[in-house]
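Okay, structure first, notes after.
Excluded from the complex is one protein chain; the other protein chains are retained at their positions.
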Amino acid sequence: MLDFIIILPLLVVGAGAIALMLLASMENLSEGSTALVSIGIFAFAFAVQLMVSVSGNVAPYETAFSGMLTASTFTKVAGLIILACGLFSCMIAQTYFTQNKFSSPEFYSLMMFAASGMLLLTMAAELITLFISLEIMSLAIYVLVGYDRSRIKRSEAVLKYLMLGAFAGAFFTMGAALIYGGAGSTRFALISKYLATNSFLESPVLVAGTLLVIVAFLFKVAAFPFHAWVVDVYDGAPLPVTGFMATGVKTAIFAVFANFIVLDNGMKGVWVDYLFYVAVFTMFAGNLIAIGQNNLKRMLAASGIVHSGYLIIALVAVGTENFTGGVIIFYLAAYAAATLGVFTALAYLGGTDERRDSFDDFKGLAKVRPYTAAAITIFMLSMAGIPPTAGFMGKFYIITDAIRADQMLLAVLGIVSSILSMWYYLRLVIMMYFKEPEESFEVSGVSLAPVGTMILAVSVFAIGFYPVFL
Amino acid sequence: MSALDILLVILRIAFGAFVPLSFVAVLVWMERRGAGYFQDRSGPNRCNVLGFRAGGLIQNIADAVKLIFKEDIVPGHIKHKLYFILAPTLVFITAILSFAMVPFADTLVLNGKEYIMQAIPADLGILWFLAVVGFGVYGIILAGWSSHNKYGVLGGLRAAAQVISYEIPMGLALVSLLTIYSTVNLSEMARFQGQLLFGFIPMWGVFLQPLGVIIFIVAAFAETNRTPFDLAEGESEIVAGFHVEYSSMKFALFFMGEYVAMFVSSALIVTLYFGSYQIPWFSTETLVNHSKPVVFLLMLAMPVAAYFFNIWMKKNNRSQYERPNDPRVFEAQVYAAVIWSIVIFIEIIFLGFLIFSSGAGGARILVALLQIACFLFKTFLMCFVYIWVRWTLPRFRYDQLQRLGWQRLLPLALLNIFITSAVVVSLA
Amino acid sequence: MIANYLSLSVILFCFGLLGVISRRNVFTVFMSIELMLNAANLAFVALSRLHENMDGHVLALMVMAVAAAEAALALAVVILLHKHKGNLDTNVFSLLRG
Amino acid sequence: MFENTLSIMIFLPIVAGLALMVLPVGREAARAAGLVVAVLVVILGLKVFINFTGAGGLEFVEKTSWFAYVGVNYSLGVDGISLLVLLAGACLFPMVYLLLKTKSKGFYANLLLTQGAMIGAIAAADMVLFYIFWEVMLLPIFFMIGLFGGPNRLPATLKITLYTIAGSLLMLAAIVYVGVSYHAQAGVWSFDIAELSKLSLTGPAATAAFIFFMVAFAIKIPLFPFHTWLPDAYTEAPTAATFVLSAIMAKIGVYGVIRFVLPIFAEDFTRYALILCYSGVIGMMYCGIAAIGQKDFKRMLAFSSASHMGIIAVGVFCMNLQALTGTLYQIVAHATSTGVLFLLLGIIEERMETRTISDLGGIAYKAPIFAVFFAVAMLASVGLPGTSGFIGEFLIILGAVKFNMMVGVLAGTTLIIGVCYMLWMFQRVFFEKSNTRTEGFKDLSAIETLTILPIVVLIIVMGIYPQPFLARITPAAAEHLAAVSTVQQQLADTTVPVMEQTTQKN
């Protein structure tokens, strides 16, 4: 029964998704109330997740469901982040659909399905579970990306995402097969046990398998050689989905990535050297792409690549003994808050059919809507890592970890990339503050997103000041 | 491998491959006779060889000859000739192959070695059937598509949609069956059905799965594209469906493929639900141990049966109107002579068996033959059901067809699984 | 014996990989991905036999399910795109350029 | 009340600034609020100054655990080194509110934020906390220049922002490195400055960290060759921002060097001190010479300020008691004198809407008080005896000579350049014939006079009677240098043979 308590939030979200889906089919649920219901479900699941007591900082071997799932503070907080992301994404969606008319209750249902996949993913301690949750999440997200069928841009985005996602899925499957072949089990605990007695490098099957699995993960988080899709897909996806993808998916994948990479010291030792380069190239590639962008969503996507780079630094630096993942989770929380913040703001500023989407469209926002501009500035600063925001603390922890793991160079390169990223974050601030307004940024309809924006703006500081996760 | 092994392999394969083929003739004949019977028509009554019509069987030969000597047209507008030719071949091959795992007698033990009486002695069982039948859809779609004809495409699509729609209830009906049998191996299923329920009812699938058998049979009808589910060819709407552009032997392959499929699915229904080759209340061991009384009884029963058959034939095999020197009466007399000589021949063999039989080998072969006969008889009856239904029920409309599949059979099948598994778990 | 299975699996996987990379038609790409998944399935089942436990079988089943779901989605997307473009060459889809 | 003085000094302006941003307040009300807060901070600052015992070590300590994971504390404190800097940061701000009146609400809000962050940076006793305030300090400046600056403000804003953020992010790496090194040595996490100061780091990584620190501070000071942002930023920034930048922000850079680099990287510091000295001297010369040619008044003052920052930097790099004491002293002296100069310039700009030197003239006749104040500040800036600037610069040059004759001589000489252009400028602006523009220039009002007067008095008092100030800073400076001198000693022992070898080779 204890096992079920661990997945209680998952059950809440999943049941909510199914219930919503059924209600949607009955056609007696209005658009607005669906959003509220889904927000409520996410909030409830969040509360449940908060109350679920998980014992301390747990090594990834403490397992539930006879080794299928793992539960630790790390997974718990990752779950919290995901649920919060879902909540705010629903807020975004609610506002977004006052200006874009293609929604239906299933949208929220799919959102919850994706969230349940993500929750499961954070806890996955076994290749089968991992694969299934990965696909639950991905499939729901694919549909969400292409939800607006009337616009070809969306369809192309979903095609691209689906193609590459399935490709990554194939990599993962093959990797899982090879790991299974090498270690004789799909359970992390048993694989780890196997590796404790057998040398990792002596088993070519295992090496190849872990390589493929890692490649799949890198695909999903848009790390260096596999980063090209992310800009297009984020651009093509509807705003709430982009927000959810950028934050929730990243959180989930990094959670499981961390759980996976700490399986064994020898294995980590082999891959860390390569992850080093991946991290560096990811950061710089992301920066180069971001600097060239004129479209805000594309810029955010590219900056997402950069943040993946930082998170990989954190991965490089995690210790297999006494793994807590605090640094990763903190950075993810900070990143999620800031990114979702920008997206909530965009939800009501974007206008019909996401009309305003480039830097130039936000000229003089500060004069017309000072609070929103201030909030966006806060988010930008957080992403850039300027104190006293959460983004800074996240970066600080990552650098601390990296240096502690004798990766001084990586830390410095991370900082250099941070300096580069300043360029495009400040560009928006400059547009908003230092240019004259050309339009009045009128927003129609009652919407939740401004509230969400403000909450997130506050939470950017709150996360920074009260690092309860660590 | 000993010579016996090779011999048995060849025999089994011959059975597996040619019984379905020869059943095509039987079925076509039966279809015609059935149509005549059910709809009060004459049936095939003209074709004859030297006045012998063999109850209409000669019509089949005429058909075959006609098809073989017809012009084989590949219309000019067809772009992919390979696919066009491949399609009927595929339909036929899958139909034949799907019979490979169906057992037609209990495991034959000769010289201490077990011979599984299937064409291919593997234990894939029902999975093989599902896989191969699923593959058959490709043939139909390919035919429709490569015909490059609106009717063809539509027919192919309909056929595909129908087949895949009914594959689900079929599969789910099987699931509940599998919970009972705990195996996918058809031989084991057949053996299971040799038991007795409460000591007096044969433990056939039909008694254990009354709901499942209905679902399965309905689905099997749809799978074989038989009326009332023959929308793929629905000649009133889409002329002939997927095979509208086919002629000659290519058409014949579709035709034969359909009948082979019908035979195989009948065989499968029998295997799954009607006790397979099991002769009710007589298990294989019982028969083997008491082979001599059994043979004796058979020897008694055969002339009796031949006698009554002859009376029936004499009554029916004559012209409908008064005719001097009715050639049909002469025909019937010849048939009676043939039947009696066959009976005598078999009686002699049985006598020989009674006198010279020493080991269990002969008894086992005899039992196997009996079981094969039983199996074929059951299958024959099942095929008759097919024909019965065909000439009784009108064709469904397409929406009715889909509604039946998805809204009735599928939930029913799920319910069936639920009930069955609940019972199985509570009994275990 | 297991080496043969594995080699076949890896070869199939590589074929799939090549297909994804080199082919233009969307369907071919998705079929190549399916091929990759099936290569993995082969490896799973073979290795399951090797290790004498069922994990591999289970994963293979799951992979099938997921492949089906993905194929379903892919079909939907392809129809959608075909509606928009009337063509299935990946080069045609160029509204978004990274 | 006492235990929280520093916190109040930090957060009173910050909270007030944020409140101003959010609340719908008028311009004048905002200015008044800003003034009240600034005065309150001055009072608190004076209290700190008076109650400071000078017993060595931190006083007014506040400490609360913050990020336990890496041992970051919210800890504040003042010691001899930071005291005067703090005083400058606390006391100079009311002038801005009193003298510059034409700004909007947001401007005052930003100014308040800047002040809070600056005091925070000075008072921080924890390295990470210092860094946070150090970064936060920049943001209001960014907005001040970007929103209220001159016509070419955008490039200037970007330049200063990217420069400083680049520097400070590198410093972050260095800070973390120091913290990690401490962890490695002590086994526990701490970013406490007092604790970290006990470290003495060597090796290539340490050198890298040292360089990062130095780059960050050199950009802030600004030290040659990291000064290129300065002329634009100073010129384009609104006067108040220029004032903040030159009077206080730059000093925090120097303060940072003394505070962090000196003790922790004693070895590297000693090794590169000479180079850094020359960098300071070259900066002095370069900026001094550049100042001569400027037509823009503000630009000229900017270069002048940068030039004098050079000598302050030299004072740090000389690593002896005189120089260090002089530096600390000069921090205040320069802050006051430059602050006054920029503010007076701001008044000229506000009233005559020009900054071109050739457009001005004869102000002294029209506005004698203004001219006198300007003169005093200017003289203090160039280091005339009797003003605060003299004491500081004298001590620094004394120390520099002791450290390296060449540096001393160059530094001394460069000061003379300063005298040249300053006096020349003064002559052109204040004496020559007045023109239509300067015709209507009114002298300072009573309030304005009263505002500047204390500072001018302070300049003179510090010039004549430096004892109370020196008494408070000297012990701290001495204590601070102790670490360096031992290292210096060791280094001297080891380097001599090396030098011998090289000479032999030659």
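Note that the chains take the letters A, B, C and D in the order they are written out, and that residue 1 is the start of every chain.
The rule is simple: contacts are C-beta pairs under 8 Å (C-beta built on N, C-alpha and C of every residue); 3 or more make two chains touch, one makes a residue touch a chain.
One rule holds for everything that comes next: contacts and distances are computed from a predicted model.
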| item | value |
| --- | --- |
| Record-based protein name (UniProt) of the chain missing from this complex, from "phosphoenolpyruvate--glycerone phosphotransferase", "Cytochrome c oxidase subunit 3", "Molybdopterin synthase sulfur carrier subunit" or "NADH-quinone oxidoreductase subunit A" | "NADH-quinone oxidoreductase subunit A" |
| Partner chains on view for the chain not depicted | A, B, C |
| Option from B:Ile58, B:Leu108, B:Leu154 or B:Ala332 whose C-beta touches the chain left out | B:Leu154 |
| Candidate in contact with the missing chain, chosen from C:Met31, C:Leu50 or C:Ala71 | C:Ala71 |
| Residue touching the undisplayed chain, where the options are B:Met30, B:Leu57 or B:Ile96 | B:Ile96 |
| For chain C, residues in touch with the removed chain | 57, 61, 64-65, 68-69, 71-72, 75-76, 79 |
| Touch residues of chain B, complete complex, unshown partner | 1, 5-6, 9-10, 12-13, 16-17, 21, 68-73, 75-77, 85, 88-89, 92-93, 96-97, 100, 119-122, 127, 147-154, 157, 160-161, 164-165, 167-168, 171-172, 174-179, 182-184, 239, 244-245, 248-250, 252-253, 398-399, 402-403, 406-407, 410-411, 414, 417-418, 421-422, 424-425, 428 |
| Those residues of chain A which, in the complete complex, touch the missing chain | 18, 21-22, 24-27 |
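Quick note on the criterion: only the chains that are shown with their structure count from here on.
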| item | value |
| --- | --- |
| Between chain C and chain D, centroid-to-centroid distance (C-alpha), Å | 64 |
| Centroid distance [mean C-alpha coordinates] between chain C and chain B, Å | 38 |
| Complex contact set, residues of chain D against chain A | 21-22, 66-70, 128, 131-133, 135-136, 139, 143, 146-147, 153-154, 157-158, 161-162, 165-166, 169-170, 172-173, 176-177, 179-180, 183, 205, 208, 212 |
| In the complex, chain A residues that touch chain C | 127-128, 131-132, 135, 139, 142-143, 146, 149, 152-153, 155-160, 162-163, 166-167, 169-171, 173-174, 176-178, 180-181, 184-186, 205, 228-229, 231-233, 235-236, 289 |
| Residue numbers on chain C that touch chain A, as the complex places them | 2, 6, 9, 13, 16, 20, 26, 29-30, 33, 36-37, 39-41, 43-44, 47-48, 50-51, 53, 55-56, 58-59, 62-63, 66, 69-70, 73-74, 77-78, 80-81, 84-85, 93, 95-98 |
